[in-house]
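All protein chains of the complex are present and in place, except for one that has been dropped.
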Amino acid sequence: MMCMVCIKCINSYRHREGASMKIIIANVSDKPLYQQIKDQIKDAIFRSELKEGEILPSIRALANDLRVSVLTTRRVYDELQSEGFIITKAGKGSFVASENLELLQESKRHMVEVKLTDVWKTARSLKISKEELYSMMDLLFEEEDE
Amino acid sequence: MNNILEVNGLKKDFGSFCLDNVSFSLQEGCITGFIGINGAGKTTTIKSILGLVLKDAGSIKLFGKEISENEREMKNRIGVVLDEGYFYEDMTMMEMKRIIAASYSNWDESVFKGYISRFKLILNQKISTLSKGMRMKYSIALALSHHADLLIMDEPTSGLDPLVRNELMDILLEFMRGKGKSVFFSTHITSDLDKVADVLLLIDEGKIVFSEEKDMILDTHGLVKGDRALLNEQTRKLFLSLNETEYSFEGVTNKKTAVRQQMSGVLIERPTIEDIMLTYVGGNEDVI
Partner (left out) sequence: MLFNLVLKDFILAKKYIVFIIIIAIAVPIYITASEVSNNGGFSGFFITALYLEHFLFATVSVAEEKYKGAALLCTTPYTRNTLVKAKYISGLAIFICAYIIYTITAFVVPMGIEKLNIFAFGSSLLIITIIWGFIIPTQYKFGYEKTKYISIIFIFTSIIAVPNILKWLNSKDISFQVAIPQIIQNLTPFVFALGIGFISMILSIQIYSKKDL
């Protein structure tokens, strides 16, 4: 049951060092806004688009840019900090935390695990067998290779 | 997060209309949009906070202290923009400004001049000759030129064209960049708030309906569009408001997952602030 995805806004934020951070907010996702933003920042960190030690836009600047509430961006940064992805220094700003490889790897694994569990649950409720599931997965990998 | 303004149990009876136990808080560092239809009580609430209207009951605390006990100190920290301006129209902007500036201990003439040149206003002009947009810009210039921490505005954008409204929203965002600043403004033009609001406060018929983070409320609600045939006794219950035509329907729900499960092929979009307001405002016959 996929609904049409409407892109609310595509914003690329450029700051002093010249790097850019693209955040796309889907209008129709059931995921709360802060979750979407948080995940995309995490992805950017994983893909090394945001480098270790790099400064992030201020809560207010990010909020203004994305047209979301500061309370949302504050929540994003708070959670990213508690999960170890960023560090906020009072008066100075928020920075991408020094890459703790293990932590990141674990997070990445965890993300995939969560999604797989989701898929598994759905498959079970629709009575799709393990074999069918595996062949679906194979198909996906094949398509990617093409 | 500090509460920059706390209103508790505000009551005011005008006979034909009354504020009924209005209570809410404004968080520091946020732009709070005060929404409601005309006559809902926005102006009365704001006037009560400013001391223009005397409350029958309730307490209003600004920066942690009762307003009535620290009036002058408080008012020095508030910038005010009122809908009708309340300027002496026969005066020039210069004359009016001189009177107002003299009351503020932190008046900053250079900041004021900055705004005036930015808005391309000519101070020697009589206020009566100003267009609505220029008048609002002048109001803002006055309100932002004494290092205020809280900006209170009553319908600042009514009657203004989209370009000017956009400019004003940008000015608000600029203002918020400073530390410890907050904005509280009432409007029934909710599209302005889509861009800048952090928190939404809805008032209807003199009562506060909700006070929520804007993103939170837009996240949890969905604007659903689909085939009318999908509506049955069960599914109707999922909606807070419904608009039906012959073949289709449109409704607002706060149970998006249930809707997606029970109604196939519907389109669920993120609602606008206007959708939310219309859903929660009384007198909406479709509210279930």
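First chain written, first letter: the chains are A and B, and each begins at residue 1.
Everything that follows uses one rule, which is that contacts are C-beta pairs under 8 Å (C-beta built on N, C-alpha and C of every residue); 3 or more make two chains touch, one makes a residue touch a chain.
Just so you know, these numbers come straight off a predicted model, no measurement behind them.
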Task = Please work out which displayed chains the absent chain touches and list them by label.
result = B
Request  = Could you tell which one of B:Cys18, B:Ile37, B:Val53 or B:Leu240 touches the chain left off the display?
outcome  = B:Val53
Ask   = Among B:Ser16, B:Asn38, B:Ser105 or B:Thr245, which residue is in contact with the omitted chain in the full complex?
value = B:Ser105
Task = Using the definition of touch stated at the top, determine which of B:Glu66, B:Asp90, B:Glu174 or B:Glu244 touches the missing chain.
result = B:Asp90
Remark   = Sole touch to the unshown chain from B:Ser59, B:Asn76 or B:Thr220: residue B:Asn76
Message = Could you pull out which residues of subunit B are in touch with the chain that's been left out?
response = 47, 50-54, 71-72, 75-76, 78, 80, 82, 84-91, 95, 98-100, 102-105
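Heads up, the rule we're going with is that only the chains that are shown with their structure count from here on.
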Message = List the residues on subunit A that touch subunit B in their complex, please.
response = 1, 3-4, 6, 8, 27-28, 30, 32-34, 60, 63-64, 67-72
Key: Complex contact set, residues of subunit B against subunit A   = 27, 29-30, 173, 176-177, 194-199, 213-216, 218-220, 256-257, 260, 264-270
